[in-house]
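Encoded as C-alpha cells, here's the structure I'll be asking about.
Removed: one protein chain of the complex. Kept in place: all other protein chains.
And then chain A:
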Amino acid sequence: MAAPAYPGWVTRWVSGQWRNKKRPPALDLCTVEAVSMKSQTPEVSGCLSPLEATCITEMSVMMACWKQNDFNDAPCAEEIRMFYDCVAKAEKERKNQNEDTLSSRGNLPSSKVNKLLRRFPQITRYV
C-alpha cells in the first residue's frame, strides 16, 4: 500500500491545530506586594508583572503621523523607525524575562523542569 491518504480533518486533528487558540499565558498570580517589590528593585524573583501591550505610545504617534500624511511612509520614516526600535527592545526584554526563575516557594513547577530537561537531555552516546 502506498502512503495512506487520510481525510483532511484527521491530519489537522492529529497535529493539534484545532486546540490552538490565542490565550494569554497563565502565570503565578502576582500579589500587590510583589508588584511594589518589583518597582523598588529591578530584580524580579518569582512573579512576573501583569502582562500589558508594549509600544502603544509609539504606535499611536505613528498612526497620528499617518493620518496627517495620508498613510504615506516617506514623511513618517522617523516615527516608523522609533516604532521598530521599541518593538525590538520589547522583544528582547520578553526573551530575557522568559528565563526560568524560581517561584516564591523556591521550587520550579514541573512543566518548567520538563522543558529544561528536554532542552538539555542526557547524552547517552558521543558520536
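In the analysis below, a residue touches a chain if its C-beta (ideal position, glycine included) is under 8 Å from a C-beta of that chain, and two chains touch if they have at least 3 such contacts; residues count from 1.
Keep in mind that, in the parts below, contacts and distances are computed from a predicted model.
Hidden from the displayed complex is a chain whose UniProt protein name, among "Myosin light chain 4", "Aminotransferase class I/classII large domain-containing protein", "AP complex subunit beta" or "Small ribosomal subunit protein uS7m", is "Small ribosomal subunit protein uS7m". Listed here are the chain A residues that touch the chain not shown: 3-4, 6, 10-11, 14-15, 21-22, 24-25, 51-56, 59-60, 62-63, 66-67, 71-74, 80, 83, 87, 90, 94, 127.
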